[in-house]
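The complex appears here without one of its protein chains, the remainder shown in place.
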Amino acid sequence: MADILLYRPHFVAFIILFLLGMYIMVVNPNLVKKLIGMYLMQTSIILFFIILAVKKDSTIPILLDSATALPPEAYANPLPHVLMLTAIVVGVSTLGVSLAMVIALYRQYSTLEEDEILGKMK
Amino acid sequence: MTSNLPGFLFAIPFFAAIVIPVVGFTNQKFCRPIALGALVFLSIVSVIGLSEAVSHGPLSHEFGGWAPPIGIEWVVDGLSGLLMVAISIVSLIALVHAGPLVEKELSDRVIPFYSLSLLLIAALGGMVLTGDLFNLFVFLEIGSLASYVLVGVAGGRSLHSAFRYLILGTIGASLYLLGVGYFYAETGTLNMADLAQRLPEVIDSRAVLTGLLFIVLGLAIKMGLFPLHGWLPDAYTYAPDSFTPLLTSVVTKVPLYAFVRIAFWIFGMTTVSTQIPILVVLGWVGAVAAIVGAYLAIWQENFKRMLAYSSVSSMGLFMLGFSLGTETGFAGGLFYVLADTLMKAALFGVAGAAIYQCGASTVTDLVRLRRNMPWVSTALLISALSMVGIPPTAGFFGKWHLVVGALEAEKYFAVTAILVSSMLTALYFFRMFQRVWAEPLQLVEPHVLETPFPIRISLGVLTFGIMALGLGSDLVMGLIFESVIPKGF
Partner (left out) sequence: MIRPHDSVIVHTLARVFTPIIQLFALYVLVHGHHSPGGGFQAGTLFAASVILSILAFGIQGSLIVLERRAIILGGIGILLYAGIGLLPLILGEEFLNYGELPIPGMEASARRHWGILGIEIGVTIAVAATAVSIFYSLSGRGEGEGKYYG
C-alpha cells in the first residue's frame, strides 16, 4: 500500500478524481452540478489513459527527420493520446446534449433541483 | 477475405442521416422517403453480406487500407451478419410504423427524428460489425447520444427520463472505456482477434480481471441487466410512441452482443466458465432478473410500463441462456434474442397504435381494440402468446431450446428460473387477455376506426415474422449451429 502512494501517485490521483466525480453525480441534487461530476469522471478516465502513455526520459513523438532509425524507448506512446482525442470529443458532445436537456427541463419546470422536479411531476 | 461490403453497411445509413437535415430544411416531405429508401437498401446489402459470410467465410474490411492489428477492421461473420440483418429489417419495419405517429405527436420535429434514427441505426450497425474495442466504444456513444435525444424529444415527462438515461448511460460507457484501458495496458493491442491471441499468456494478471469486470459492469448498465436497470422503465414508458418500437427491440440487444463477443470470442468459453468464472455470477444474476422483472410487471397498470418490466425479465433470460456454458444453451439464447426483437417491436407497436388511435394507455383501456381493429388485436394476441411461450410461435421455440440447453448443462436453477418466469409472464399476459377479450363490451364505447395503412402493414409483417420464425426454427437453429458457433467452442 505504501509503495503505491510513494512510487505511483498518479494512479492514486486518478482514483480520487474518479470517485469524486461519481460522488458529485450521485449525491448533489442540482442538475448542472451532476453534469460537472459526470464530466469530471470522464476526464479522470482520460487521465488514466495518458498515464499509460508516459515513459521515463522520453520525448514527444514528433518525427523531425526521417533519415535516422527510431528507438521506441525514446518516444512517448502516441496511441493513447490519439484515443483520448476521440474520447474528449465524445465527452464534449455528451455535455452539449445534456446541457440542452437541462435547459429544456428548466424551461418546463423553472427549477434545477431534482427533488423539486420530481415533486412537480407527481 | 477482404471485401467492400462492410464499408457500404456503414456508409448507407450514415449518409442518409447527414443528407436528411440538409435536404429536409428545404422540404420536410423528403425526409421519410430518404430514410425508408436507405433502410431498404441497407437490408438488401446486409442479407447479401450474411449469405456471403455463410457460404465463403467471414468478410473483413480494413479501414484506410491499414492492415490489422494496427488498423481498424470490420468483420461480417455468422454472428454479426445475422444481427445486422435483424437490426436493419426490424428498424425498417419500426420506421414504417412510426410514420403516422411522428406526424401526430412530433409534427415540428420530423427532421431530427428521422436523422437521429438513421444515425442510431448506423451506430448500432457499427457496434455489431466492428473488430476493434475502441471503435466499439465510439459507436456505443454515438448510438447512445442519438437515443438519449430521441427518448426526450417528446417534451414533458420524457425529458426527465431522458436525463436519467443520459447520466446512467454515460457512467456505463465510461466504465467500458476504463476496462478497455486495462486491456490495452496489459496486452498493448485493441484489435479483438489480436487480443484473443495475446490474452492466454497474461490471463492470470489482476489487470485483465479488473478490465473484464469494468467492461461487464459498463455493458450491463447499457443493456439493462437487473440491478443496473434503473433507467429502463421510465425511458421505455415516457419515450415518444414513434420511437419505442425501435428503442426496445434493438438498442439494448447490441451491448449484449458486445458482451458475448468479448466473453466468448476473445476470452473463450472455457476461460470464462472455469478460470475467470464470471459466467457463474452472471447466470445467477440472469435468473434473479428473469423472475423479479416478471414479478414487477404484474403490478403495473400502464401497458408500456408493464412491457418495460417484461423487457427486464427477457434480458435476464438472455443472460441466463448465454451463461449456461454449452453450445445448445448459446444457440438457444441467440435464437431467443432474435425472436425477442420481433416480439418487442410488435408489442410496443401495438401500444403506440392503441394510444394513437383510441388513447388507450392502460391495460384496461385496451378493450377498445376489440371491436374494430382486427390487425392490431391479432398482432397483440400473437406477440403476447409468443412472449408467454405458446407453440408454434417463436417465443415457445426460444424458451424450449433454453430449457434443453439448461438441462444439458445440468444447471437446474436455470430451468427453475425459466419456468417460474414463464409462469409469471403468463399471469400478467393472461390478465391482459381477460381484460381485453373476456369482459363484456360496453355499449357506449367510442367508435374507433382501424389504424392507418403503415401501422397495419408493419404490425402484419411482424406478426407473420413471429409465426414464420417459430415454424422455421429448425432452419434458423441449423444456421446458428453451422455458421455462428466457431469450431471448438
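Every chain is named by a letter (A and B) in the order it is written, and numbering of its residues begins at 1.
By definition in this document, a residue touches a chain if its C-beta (ideal position, glycine included) is under 8 Å from a C-beta of that chain, and two chains touch if they have at least 3 such contacts.
Computed from a prediction, not measured in an experiment: that's the story for all the values here.
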| item | value |
| --- | --- |
| Which displayed chains the unshown chain touches | A, B |
| Among B:Asn4, B:Thr364, B:Thr416 or B:Gln434, residue touching the chain not depicted | B:Asn4 |
| Per the touch definition above, residue among A:Leu70, A:Val89 or A:Leu118 touching the missing chain | A:Val89 |
| Touching residue (missing chain; options B:Ile18, B:Val54 or B:Met477) | B:Ile18 |
| Contact set of chain B toward the excluded chain (per top definition) | 2, 4, 7-8, 10-11, 14-15, 18-19, 21-22, 25, 61-65, 108-109, 112, 153, 155, 159 |
| Chain A residues touching the omitted chain (full complex) | 62, 85, 89, 96, 99-100, 103-104, 107-108 |
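The rule is simple: only the chains that are shown with their structure count from here on.
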| item | value |
| --- | --- |
| Residue ranges of chain B touching chain A (in the complex, touch as defined) | 134, 137-138, 141, 145, 148-149, 152, 155-157, 159-160, 162-163, 166-167, 170-171, 174, 177-178, 181, 184-185 |
| Chain A residues within the chain B interface of the complex | 22, 25, 31, 34, 38, 41-42, 45, 48-49, 52, 80, 83, 86-87, 90, 93-94, 97-98, 101-102, 104-105, 108, 117-118, 121 |
